[in-house]
Structures are given as C-alpha cells and as structure tokens.
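Single-structure report; data block below.
The complex appears here minus one protein chain, its other protein chains still in place.
We call the chains A, B, C, D, E, F and G, going by the order they appear; numbering starts again at 1 in every chain.
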Amino acid sequence: MNDAFIWDAERASRTGVAEAVFCQGKANGDLIAIIEHNLSQQRPLFMTRLSQEQWCALLEQQQSILDYDPHSQTAMANVKANSVDTKSVCIVCAGTSDLSVAKEAQRSLLFNGVTAPLIADVGVAGLWRLMDKIELIRQYKMIIAVAGMEGALFSVLAGLVTAPIVAVPSAVGYGVSAHGQAALSSALASCSPGIMTVNINNGFGAAACVVKTLRQFKQLEDQ
Amino acid sequence: MNDAFIWDAERASRTGVAEAVFCQGKANGDLIAIIEHNLSQQRPLFMTRLSQEQWCALLEQQQSILDYDPHSQTAMANVKANSVDTKSVCIVCAGTSDLSVAKEAQRSLLFNGVTAPLIADVGVAGLWRLMDKIELIRQYKMIIAVAGMEGALFSVLAGLVTAPIVAVPSAVGYGVSAHGQAALSSALASCSPGIMTVNINNGFGAAACVVKTLRQFKQLEDQ
Amino acid sequence: MNDAFIWDAERASRTGVAEAVFCQGKANGDLIAIIEHNLSQQRPLFMTRLSQEQWCALLEQQQSILDYDPHSQTAMANVKANSVDTKSVCIVCAGTSDLSVAKEAQRSLLFNGVTAPLIADVGVAGLWRLMDKIELIRQYKMIIAVAGMEGALFSVLAGLVTAPIVAVPSAVGYGVSAHGQAALSSALASCSPGIMTVNINNGFGAAACVVKTLRQFKQLEDQ
Amino acid sequence: MNDAFIWDAERASRTGVAEAVFCQGKANGDLIAIIEHNLSQQRPLFMTRLSQEQWCALLEQQQSILDYDPHSQTAMANVKANSVDTKSVCIVCAGTSDLSVAKEAQRSLLFNGVTAPLIADVGVAGLWRLMDKIELIRQYKMIIAVAGMEGALFSVLAGLVTAPIVAVPSAVGYGVSAHGQAALSSALASCSPGIMTVNINNGFGAAACVVKTLRQFKQLEDQ
Amino acid sequence: MNDAFIWDAERASRTGVAEAVFCQGKANGDLIAIIEHNLSQQRPLFMTRLSQEQWCALLEQQQSILDYDPHSQTAMANVKANSVDTKSVCIVCAGTSDLSVAKEAQRSLLFNGVTAPLIADVGVAGLWRLMDKIELIRQYKMIIAVAGMEGALFSVLAGLVTAPIVAVPSAVGYGVSAHGQAALSSALASCSPGIMTVNINNGFGAAACVVKTLRQFKQLEDQ
Amino acid sequence: MNDAFIWDAERASRTGVAEAVFCQGKANGDLIAIIEHNLSQQRPLFMTRLSQEQWCALLEQQQSILDYDPHSQTAMANVKANSVDTKSVCIVCAGTSDLSVAKEAQRSLLFNGVTAPLIADVGVAGLWRLMDKIELIRQYKMIIAVAGMEGALFSVLAGLVTAPIVAVPSAVGYGVSAHGQAALSSALASCSPGIMTVNINNGFGAAACVVKTLRQFKQLEDQ
Amino acid sequence: MNDAFIWDAERASRTGVAEAVFCQGKANGDLIAIIEHNLSQQRPLFMTRLSQEQWCALLEQQQSILDYDPHSQTAMANVKANSVDTKSVCIVCAGTSDLSVAKEAQRSLLFNGVTAPLIADVGVAGLWRLMDKIELIRQYKMIIAVAGMEGALFSVLAGLVTAPIVAVPSAVGYGVSAHGQAALSSALASCSPGIMTVNINNGFGAAACVVKTLRQFKQLEDQ
Partner (left out) sequence: MNDAFIWDAERASRTGVAEAVFCQGKANGDLIAIIEHNLSQQRPLFMTRLSQEQWCALLEQQQSILDYDPHSQTAMANVKANSVDTKSVCIVCAGTSDLSVAKEAQRSLLFNGVTAPLIADVGVAGLWRLMDKIELIRQYKMIIAVAGMEGALFSVLAGLVTAPIVAVPSAVGYGVSAHGQAALSSALASCSPGIMTVNINNGFGAAACVVKTLRQFKQLEDQ
C-alpha cells in the first residue's frame, strides 16, 4: 500500500490536533483505501470536503459507519465522547449562506471533543440582531466568526467582546467580493485588535486553532 | 494661450457642478496661468490636490486672493455666499487619519454653497462612539462617510440610518489595506443596501455627487 | 425554526429599504421555508438571484403567488400599488447584454413603489444613439446606468446631464473586461464628477440607493 | 479640543486590550496634543509607527517621559509593572531583517504586562538552527512567528509544536515577495493546522491577540 | 568599448524605424559614451526618458548639439528636414496632465520626419469640447490618442471617426486609475472597434507604429 | 420591436467598419429576431462568438442562408464580393491552438472584403520555422499576429519586418499564462517598436483595425 | 495536410529535448491526424494533457499502440529502451493530491530515457516524514519537487540537500492558494538558494529541464 495512505499516528501527539483527510481532488479508490486502513484499526477518522459524489462512491459498509453531513461536506468515525458546552468557544456567522463553513468548524470541534453552539444570521446590516445576541456571545472564551461579502462582522465583533476572534472569510458574494477576497482583506486589515485570520472557507482550520489553544490552557484533555 | 487653460463656462450649467482644477502633476507655470485667467474674470475657482510646494510657487497676489487649506490641499476664490447648515448632508469619518479626505469633501461642498458638519473618529473599533453620535447623524438627508483600513464603517452606518451613504474609501493603512483597496472592496461589497462609492480618497467627487443630488431635488439653487 | 428565516420587520423602518432575500447558494428547503414564513403573514417579499432551477423546486402554490422573471432572476409577492412614472428615475444601459442587470434594477424599484423606464442600447460606440435619447434622459432626477466592457457610458453620460448617476458595472465582456473589472474601474476613475458606483451586476443595490434617496427627499412615501 | 484626541477610557475594559495610537500619517501637532492629553491624566500610553522624524518633533518634556525605540518605532509611558517570563508566549523570527516587526510585538506585549523572549534567525534555509531551539520554543503556550520572503517558517513550526501560532508576515524581500504578499499567502494557505494570521508587519496586532487570549484564560490580570 | 553602445545601423532598414536610446536607469557615464559614439559619426540620435538630472550630467558640448525638451524628457540630434503637416496623423489628448506623453509622441514623429498637431484637452467630461474639434480631427488618416483616468476618450473617439486610433493610456489619476491601469483596460476592452493599444505612457511606441504604417503605405519615404 | 435589434445603418459610414453582432450571452430568441430583421432587408450580417448551441437554436431557414464556421464561432450573410489577396495583410499564429482566434480575424477581414492568408505554427520555440516563412510574411503591408502562452512571437516578428503588427494575445496556456494575461503583457511591454495590441482573443477587433487602416490609405473601397 | 501537424524533426537535435504534443484545446480530428502522421513514420511520440474524453475519441488502432496514463493525462509510443535508475534524479511530492503532476514529470523523464523514483507524501506539516526519507533523497544529483498550498517543501528541501531543485508548484488548495499562486510565489521567493521554478502544474517542463541538464553533463546520451 502507498505510504501516503498510512495514518500518521505521531501527528496528534506532536502537534496537538489529529490529522484530517482533505478529500477534494482525491480519487474514489484512494478514499476507499484510506477509510479502510483507518477503520480497520479503530482509529478516529475525520474527512473534509467530501463531496456527495465521493460519498456515494464509498463502500456501503463504510457509509454505515461514517457520520456524514452533506452541508458541511464532512464525515467522521470513532469519535471520542463529547464534552458538554463549557462556554469555551462559540461560532458566529453573518448570514445563512455562511452556514456550510460554520458547520465545518462546528463538526471539526466536535471531533476533537468540543461542543460549540452556532449563532447564525447576525450580520451587521441589521446591527440590532447582533446586539440581541451579544451578551450570549460574551460568555465564551474564544469566538469563531464566519462572514463573506465585505466581512464587517469581524471588526464590529472585535470591538464588542474581550474574547479573541478567529475569523473565517467565506466565499459568499459576487463582483469584488467573489471568492472571499474582500472578506479576507477586511479580517486582516481590521481597525479592531484581536482578530486572527485563517484561509477563506477554512472552517476546519479555525477549529484546529481553537483546539490547540484550549489544550495549551488545559481547557481540553491532551489526545 | 493654450485652450486647455480656458475655463469651461458651459460646465456648471450642463452638469450641475462647477469644474475644479486637478493640480496634481501640473507644472507651476500652468497653474499660475490657469489662476490668472480665471481670477481676471472674477470667476469662482476651486483647486484640488494643490501641494504646499505648488502653493509656494504661486504669485504673491494670487496667494492673497486664494483661500488655501494645506491639510486638504484645496484652494478657492470668488466663492458665493454660503448657506447655513440645513441638515442636508454631514460628513462622517472613521479616524483622525481620514481628516484630510473628509476636509476635501467639506470644502468642496462649501464652494458649492453647502455647509456640512464633520463628525470625526467614529470608527467601528469602538462602536459606542458611533452610537453616541447616531441621533445627530440621522438628522441629515445624505451622508458622506470616509474610512480606510477595512472600511467596516460603511456597512454599519448603512444599517443604522435611512439616508443614502456616499462612501469614500481612504488610503489609510498598510499591508492588505495599503492604498485603500480593502476599504474600497468593503464599500462595494457591503451587505447593507444604500451605499454608493467613489474612488479612493476622492472627497471632491463625493461632494460633487451630493451637490448634483441636492440640486435635482431643489435643496440647492441652480448655478 | 432557525431565526435566520424570520423576516426582519425592523429593517424597512430603520434603513428606509425593505430586506430582500439573496437566493444564490441557498438550499431549496431553506428557500421554501423562507417564502412560507413570509407569505403566511402577508408580508411583501422580494427575492434576488433566484435561478430557474431554484424556481422549479418551489411549491406549486408558492409559484402561483410569486411574480417571477427568469431574465433578471427576481421574484416578488404582496407588492404595494405602484406609482406612475413621476420622472424620478430612469435606467439606461449600454447594450442588450446588460438587460438582465437593468431589469433587476427595474423590478427592485417597482417592488419599492417606483416605476422607471428602461432606455436600452445607447452605448458610446454609436454616440448618435445616445444623443437621440439625451433629452428624454434629462427629464429624470436620477439615473441608473448599466454598462460592461470598458464602461465609457458612465463618463459620457455624467458630462451631459445634471442628474447624479448610479453606475452599475456589468460582467459583460472577455479578456481584460471579464467579470466586470474594467467597467468598475471606469466608473470609479471617471473624469466626470457625479458618478456613484455599486458592486458589479448589483442592479438591486442601485435601486436601493435610489429608493433611499427618494424617500429622504419626500419623492416617495415612507414604508 | 477635537474629540478624536480624547482617550477612549472604555476601550480596555470592553475589549480586553488598551488602545494604541497609530502615528503613521498624523501631523506633529496632533501627536503632541494626544500625548499631552494622556500624560496629563497619568494614563498608560502606547504609540506605534512613530517615525524618528515625528519623535524629534515632540516636546522635550514629552521625550523625557516616553520610552522610545527607533527600531520598532514604538513609544510608551506609564506602563504597569511587568510580569516575569511565565512561559506564556515567545516570539520567533526567521531572520535579522524581521527584527523591527518582532520588536513591535515584544514591546506591545510588554506594555500589556507580558514578558516574551525573542528567538531570532531560525529561518528554514538552515533547518538545523530551528531544531537547535525547538525544545526551548516548545515550552511556551503560544508562539508569535515573524517571517518574510516565502514564509515557510510558519508551516514548519506548526508541524513541530503543540502551541497555536500567530503568524506575522513581514515585508522582507523583493520581486514576488515584495510587500510581504508571498509570506501572507503562505501563512494563510499552510498545510499545517494551527496557524492564525494577522496583517503584514502587524506586530502590535499579534501581541493584542495574545494578550486577549491570555486574559480569557486567566494567565493575565484584567485591565 | 562595450558593444552595447554601438549604434545598430541595421535597425532602421530592417524594421522601418530608427533605434532610440531608452535612458531610464542608465548611468551618466554610459549615456555620455553612447552620445559620443553616435555624434562622432553624424548619426541621427533620439533619446527617451532622459531626466533633467541626466541631462545636466552630460558634456557641455553634447548639450549644445542636442535638442532637449524637459517636459517630454526627449532629446534629439542630426534630425532630417521635417515634412510639413500632410494630414497623416494628429495627436489628441484628454487633459493637460497628458501633455508630457503626448509631446513624447509628437517629438518621436518629428524625429522620423512627420509633423503632427497636438489637440489638447478634449476629455469626455465636457463632450462639447471634443465635438468642437471633431471635424478637424477627422481630416487625419491616423490618430494617436492619449488619456489617463478611465480612458473613455478612446471609445468615444473611435465611434466618431473613420481613422484607426493608436491609444496611449497615461498614468494620470489616483486610486483605481493609479499607474494607468484603468485607462489601459478601457483601451483594450472598448466596445468601439478600431482601437490599437500600446503600453502605458508609451508615446514613443505609438509614434513608431504610425511611422511604420505610413512607410508601408508610401506616405513617408524609407529611411 | 426593441430598438436594440435595429441595425445601425449609420455605423459603417461613420466609423469605416460595419457593426457586428456579439452573440455571447444573448438569448436564442433575441438572436433569431436580430437575424430576421437584418436578412429581411438584405443587409450584410456578421456575427461573432455564436456558439454551436446557439447555432442549433436558429431557424432552419436562417441556417441555410448563414455561412457558419464552428471553429471561429462566426457567421455571415450577404457578404460583398471578395477581393483577391493583394498582399495587404497576412495573419500569423504561433501554434495550432491559436487557430480559432486567427480564423475569427480571417473571416472578419473576408466579410469586409479583404482576403488574407493564414500562416500557422511559427512559434519561437522553433525559430527556424519562422525564418522559413519570413520572406513570405515580409510581402504584406500589415501583419495580424496571434500568440498565447508567453507571446514572444510578437517581439521577434516586430524585429524582423517593416510592417506594423496588430497583436492578438490568445487565451492559450495554463498557470501564469492562463486567460492570456502573460501574452497580453508581452505584446504591450515589447522591446521591439511597431506592435499595437487588441484585447485577448479579439480576432474581430484586429481585423477591424486593419480594415479601417486600409480604407484610410485607399487600399480598400469605402463602404 | 496542415503543416502544423508535421513533426519537427529538427527539434530534438537543436534543443536537446524531443517535441511533445500539448493536447489541451485541440480538436479530436487534429489529434488523430497528428498521431497518424507520427506513428506512420515510427517516430517517438509524447502527448501531454490528453483528457480521457480525447483518449476515447482516438482510433482503436491508435489506442492499441499508445501507452496512456489517465492520472497524468500523458500518452507515449515508440519509446526507446529505458535506462535503469542511475541516481540522477528523483521526484518528491508534498501530498497525494500532487501525484498527477508528479507522474507527468515521471513519465516525461521515462520517455526521454530516464528512470526516476517518486517519493510521495513528505509535506512539511509532518517534518518527520521528510526526515525519514532525506538520506534516500540525498543520493540523487537533481530533485524535482512538486508542492501545492503554501509550497513550504521547496525551501525546507533546498536547505537539506546539495542537489539543485526544480520546483513545480501544483494547483492544489483553495482560497489564497487556489490555482497554485501561493506555491509559485514560495518557490520564487524562497530564502533557500538552489531552487529553479517552472510554471504551475508543469511536470513536463521540469522533466525537460532535467533531461537537458543531464545531456549537457553526459549523464544521458544525445538524441
């Protein structure tokens, strides 16, 4: 077997976060082999960007074991028992179009043992909707914020809370905001201190950053 | 004399806004001739991007007639009597670094007979500062907003007022916001309807749009 | 029900323009729920970027109530009685390829109670065609102009009329004008004062700006 | 006095990080007034991007109170007593050219009560230099990493430690890496999870993120 | 002597246009040697982008032979007798800021034996000014048009004349039109057929294209 | 009938080149109407970017009259009698992938009464192939050159012939040459004088420029 | 037959590397003719970017002669006998997603008589995996490295080996690394000397560079 398929057992202990399989562009045969290898050893398995076409091409027995969510294009198996919501992190998103990215973050956290609520549709076009939720949001130690278009949510939020914000620009919009570029620039150029940015649509990456932080500060057990 | 220097008398009546002299890159000799030609006919004269070096090179007698503001790099002469503040337009800016652009807008309005207050330093990093001024801002029929960096002010403001907003992205910032590009994208890609955008740093252009609108709706006399 | 689906009743009164549902990228189930929620309460409903595939997936009863235009990809229901053409705004477009964007603007105005004529195919390649219509265009208080390719129409028009122009760059063209970038730059960089720009293809946004302006100057009743 | 100059006393308590004065582009007169206002009230004061020219233009008495570092272009006054190095955060940088940005981060932390060592010149061109320091680096709960050119340090580091990394791309390099764009892309696109990015050269911003995180996890007293 | 300095005698006969010395970035010593070499052989000599600093560093005897124009930064010597204006080509420019580029074209034509009038300040912001000159412009077989900002002049002109247009975008403007990019895109993306484009600010290149065309059609003697 | 469909009879006489119908993005119904209108009046008709899908949707009777070439996506009807090859213009292209663009140019010339040979596959990777054809190419008064990838053909050709070159960058290539950007830059930035550039893939535009030039120099009858 | 289809027999001897047929965008008919022409003369034939659709459209007899690999989209026929692995070059790639590009390089080498092993999945996110293979890699005289996303592998590798590296950025990733741009910048801007870069996804080009180098240093027979 190609050693590219061998699970990197050292990864979690060395970096504090388990390896995930990035499925985009992988052949069906390769995906089946990767899943087979990991499930046969009862290892935890997390897959991102697993399209519905790829999902349908998996073995029936693999489908029965994997928990697949088509909206966030993630699948997982052999997950450890989840913790309850300990107010460590919440996910905030600007509009319903950001939900697929927000859910990728939410399920990535879940796989690592962190339960996080998703507070949707608090974009700044209707500031009163954000203000209605701000006390709830303030209870969390870290915030993952997802926003597309002009990404003004990042700046407004950072000016209202003491928690650091992990900003995920989403590829929602058209014209100058197509592909998430305008939201990315807004996250990086914000006049509000306290925003850290990950790549466009990278819900998994935001979750990984939060998990590493929580482990460092003993809010989460080591793997 | 080069006909490039001849004042375009038809401009104001045809387009509803008087011509301004864009001084950037013009030779001192050309500027002196343009001023001479206009002042000799008692015409109103407005100059933008007139640097302090250019100003110093003008004739002493020209300097004595022109009202020059080095911060906004504008000069004017033979201005009609100004109207009082009729709550038609206010200028809002995110930070003190935006003041030179905001003042270019303010003086351009003044030259066209419109008095507009300048409400500074209401950037979204401290949302409470904007909220303190929001009732004042809501009294105006149109708003010119100036912001650099990530330009989140445009979206927040548009979600809080009924007035249309003329957004002027400013070249304040560094890295991804250098040269005003991030603020420009935010203005165009905003999730809040009601924002119209002019070029980066174009305070004069924002004022011209407001003047044309006010004339159309009989809030301002024709020229 | 997810509160993302709840109609924001405060929006119209706070910002002077009713909320519209941006359908691009939304799941069919979500769209059906949003329509259901709003229609059950007899609320006005406006939808943009509703593709023909999405339209076909709606409930038959919803299709019978909604007025859908496939060319502009807009749908509406429970619209108030329209005003007649009061010469407040006209829509001008450079070529027939710009019609879908122009119609998005026209129907967005209609939904807000403003009737606006659409003057098509007056691109500057044949200046005499624009000159034939210029007296007609001059009768309107504001102009929405739609143009792709190099967007020269914006500058030419602004030099010929006293009305302010809301420029909508359209994604018509190929090579350097692909995706509307060249037309966007032309609108922003124009040597003619009086042009305010919205995002590429944003016919709805241009209409919202005009509606807010008309409300401010009492040309249109408050919502 | 212009209210833009008034210290925002609410900032620190609301957002967990004190306001800093961004000096780039501000006039000497404005800087003198801002310092005057704050020092007269014994408030802590932190200034970024204060050039040597600006520093020389300050009042002599102001210069005697402020602790100015020309390399990082930062100044501070009325700083609280510093904590000792509690292994909460270290700063790592790829080469000596990154030192000015790294020092901006170091002094920003200091102003907020956090002592952080600076581990310089561990760029990946000589991987053995990084490996010599890796056990030292692993003792810290968070890492601020500064790198220009291609920014490969971010990925290598993230694969070797359990701490989350706050990446600061620096504008070191020429050709395709001019202005820090290549390093920024590398930080965002990294194949190693656990990297959060701030704007190019934004040492202050990286420090602010760390301070907010430490406060949230009770590693640092509230302000 | 470095053969880089040897005049390429074959150039004119092979390509129909004499070689010009591009001075930007060349050392003073190199420029002096190049001039020396050419003048000693009574060859025609044309130099572009010769800054005033470079001009001052030349030998006094060289300055006395060369005809230098600081505005267009061109110098020439040993020019053949000029033809009179035979209505073969005119140069049109949008504003006075475009004059330096227009003059580089005019003098490059002159060096090649072509007299061309310069029709300035016919930008589209005041269309009536262009219309006043259109009959004059229509008398020429080819047109060199120079415009910066949004470059709408190219499209308007191409729709009004039968002559082909050589478009020279100029680096006049700021924000999105900085460095001539918006004008370049407009020239290339024009909806009006008949526009051929050269590099930004390349007045010399436009002239060379016209000279080659005139030679091909026997409007100009071979060199 | 929408006046957008009315043939612009003035176009040819005013600008020296007949209007062409740009079909990309037009609805089938609109195309059928435009063809109907023109054919009913025996007018010459030229259509560009008419895809095979659009062609199949036309009326059978229309298909029988139109001369359609799927490779260049052009169609024409009512063409005047062609002239023979008078050595006025030839079309040169770098590789077989450039043929569709080269043929768009060739057929556009044909529609305007100009026969031009197409000399294919003379890219600079095998310079001897170009040198084999160079004497043939030198017989023509103007050259249309089509090249993608890095577009080096433009510079090499311009250094070898006395004819002016109309460069058409083609969207052939991947990576940094995707979409024709590298070839476009090469055409504009060439160190060889005598190159005039049109938009990427714009074979029709290159032909229009040549037709206008030939008409001006009486190599072709007026329309 | 169109001479574009004639095999360029001079190519190999003049440039040290045989011509390959770039199939992307070529019509099926053209491909069949090119293959026919070459096979009929028993010439070696190498084809790149031959999609599965194009492959299926070839003649059955052609399919039986050609060795086609769908993953790398390459086909070859009449290949000379291969040499054994002489430790001249190895191919290293960061992840399994880079395999199609790596295989294009591997098969291009094979066609030119060079056997090269492919060492996959040694991305820097798990540096220990690269270190496990580094002694193996050090045995080769040249290295072809393929990496997408942020391309940190190039810099790390160049700091660990004495062999020069031919870097092939791959279009693996999303957001800022979409289309291979971030990896390309990293290869060019690397702080480690010894990296030479080819276009994004250009496995064939990397192989051609290695083949030319090996021929020059007599590690491979001339063609």
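Simple rule for what comes next: a contact is a pair of C-beta atoms (placed from the backbone, for glycine too) under 8 Å apart; a residue touches a chain by one contact, two chains touch by 3 or more.
Note that this is a predicted model, so its numbers are computed, not measured.
Set against the missing chain, the residues G:V17, G:L31, G:A75 or G:V124 yield one that touches it, G:V17.
Check F:L58, F:I165 or F:A182 against the missing chain and you find that the one touching it is F:A182.
Taking the whole complex into account, chain F touches the unshown chain at residues 94-95, 123-127, 149-152, 154-156, 158-160, 173, 175-177, 181-193. By the touch criterion stated above, the residues of chain G touching the omitted chain are 14-17, 20, 141-142, 158-164, 166, 184, 188-189, 192-200, 204-205, 208-209, 212-213, 215-217, 219.
Looking at chain E, the residues touching the absent chain are 2-5, 8, 10-11, 14, 19, 22, 24-27, 30, 169, 171, 179-180, 184, 199-202.
Operating definition for what follows: only the chains that are shown with their structure count from here on.
For the pair chain C and chain F, the distance between mean C-alpha positions equals 35 Å. A separation of 27 Å divides the Cα centre of chain A from that of chain D. In chain C, 14, 95, 125-126, 158-160, 175-177, 184, 188-189, 192-193, 199-200 are the positions where the chain touches two or more neighbouring chains simultaneously.
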